[in-house]
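I have a structure here, written as structure tokens, and I will follow up with some questions on it.
One protein chain omitted, others in place.
Our next item is chain A:
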Amino acid sequence: MKMKNAQVVIECLLEQGVDTVFGYPGGTILNIYDALYQYRDRINHILTAHEQGASHAADGYARATGKVGVCFATSGPGATNLTTGIATAYMDSSPVVFITCNVGESLIGKDSFQEVDITGITMPITKSNYLVRNPGELADIMREAFAVAAAGRPGPVLVDIPKNITTVEVDYTPLPKAEHIKHGRLKKLAERASHNVHKIDPDSEDVKKLLGMIAQAKKPMILAGGGIIRSQAEKELLTFAEKIDAPVAMTLMGLGAIPSDHPLSLGLIGMHGTLEANRASTACDLLIALGTRFSDRVAGHTSTFAKNAKIVQVDIDRAEIDKNVVTDYHLIGDACQVLAAVNEKLPQYSHGEWLTQVESMAGEPIPGRSDGKLEPRDIMREIHDRTKGEAIIVTDVGQHQMWAAQYYSYKRPCQLITSGGFGTMGFGLGAALGTKLGKPDATVVHITGDGSFRMNAGELATESFYGIPVITVLMNNGTLGMVRQWQSLMYGNRHSQTTLDRGPDFVKLAGAYGMDAYRVSTGKEFADAFDKAVSSGKSCLIECRIDIDEMVRPMVSAGSPITDFLLE
């Protein structure tokens, strides 16, 4: 079939089953948008206020659905505006294909208008990227891009197409997705790369070794990371944990790996982890880490992390083995496949005494306020109860993010969508829009703070125009709370440049975009407003006035052993 390459791009999206694209047009990508016009009944394009919003929306869409997200942008500033979103997706292993157009080939390298070397810029933050130079190769590259984004440890991929390439007429042969691996570049790649991680055999030496270590352990513990979520291994993990009878701590990216209210769940581990999770990791004699890279926010002081334990690391990415914490044994593989193979041979253990010991590690409940002010913990609990624990929570970055992680009880994977690795303030609103579009039947609650929200509040225009019913709960403490917390605890209360005493009036701002908005300062007001928001089925913003000195507890300072609590 003869067609222009701009159309080939869209046909390739259809091959992948893509029906939603986030993006922003511009000079060099005009031809692709022109082709998109012909396909507007089949591809829903969401025009955001800024390319960064589009990048986070595509990322949120990918995380919520498990599908590959797609994002378009033009050359130059369009492309560089994506970079924060690309890095965010990269750090949290989220599969997104970014498609940018560059200036025509005759203008490349001449500092032309809106020219930038985006493949060079994004080299460290993509799994792979492509500058298309051979017009006949575009379909092949698109197929490879989607396969690479989703394969193994997922991640973002960027395809940069010079404008003149998009106008070249080529011979396009449709190819069903299942056939892609048998053709062209992907075929070559599959032949020489262990592209599909081989299935773990239950009788393999690795599995036997792990079974032996489990048999010897008196105090086993499981650390579940984002790898469990990405490999959809929640059922296997539950069986594994129950058979070993071991407590499970979760990283921020791993929340939802097992239900937070399960008796074996210790909740979050790390800098703001629970007392029992952090203490148990230090007391255990075997730590089985699944799909986690022991980030500095998890392990803190790496040489004392799980110092009394043999550490076994299971990861699909061999470059993660021993990167941050030196382990005693490792298995390379998909968490779901490894656990399934181990479970097959795993006998039932009972570690009642150890579990009782772990239970005693929990601290006293943190006392509530006595002045009747609205508390973050109560906001999260109220949201939990009013959504019956079924909502998808999307957060920005900061104190509210930690409260959302601590006080909403997650039942399953993909229920918390948050920028864990990169810590991108301004991620939330775009990601929430992408989440809601990917999961239209779910109640999507966007938890944010006044600092994060102001960064990309322009996406309210997108939310309002498309009528995407996200409930934004804005915890307004009038400060960059997390930074203030560090200043209060470690910088002698010198609150340098963190006080946000400058508006805007968030209720009026949401009103300007035609959205419902409420300002609340008591628990009762919040509950009423939240109920109205849910029942209206429309976009809504609830601004919660909270105290400027609220703190996230517990807290371990950066780089300290994770049982040295600065705040309990």
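The rule is short, and it goes like this: a contact is a pair of C-beta atoms (placed from the backbone, for glycine too) under 8 Å apart; a residue touches a chain by one contact, two chains touch by 3 or more; residues count from 1.
As a working rule, contacts and distances are computed from a predicted model.
Q: Match the chain absent from this complex view to the correct UniProt protein name in "Acetolactate synthase small subunit", "AIM24 family protein", "Hydrogenase 4 membrane component (E)" or "ABC transporter ATP-binding protein".
A: The missing chain's protein name, per its UniProt entry, is "Acetolactate synthase small subunit".
Q: If the hidden chain were put back, which of A:Ser128, A:Ser281 or A:Ser295 would touch it?
A: Within the whole complex, the residue contacting the unshown chain is A:Ser128.
Q: For the chain that's not shown, point to the residue among A:Lys110, A:Arg192, A:Lys388 or A:Arg502 touching it.
A: Among A:Lys110, A:Arg192, A:Lys388 or A:Arg502, only A:Arg192 touches the chain that is not shown.
Q: Check the options A:Gln16, A:Thr48, A:Thr84 or A:Thr119 and report the residue that touches the missing chain.
A: Hidden-chain contact among the options goes to A:Thr119.
Q: In the full complex, which residues of chain A touch the absent chain?
A: Counting only chain A, the missing chain is touched by 119-120, 123-124, 127-128, 131, 148, 151-153, 189, 192-195, 197, 205, 317-319, 321-323, 326.
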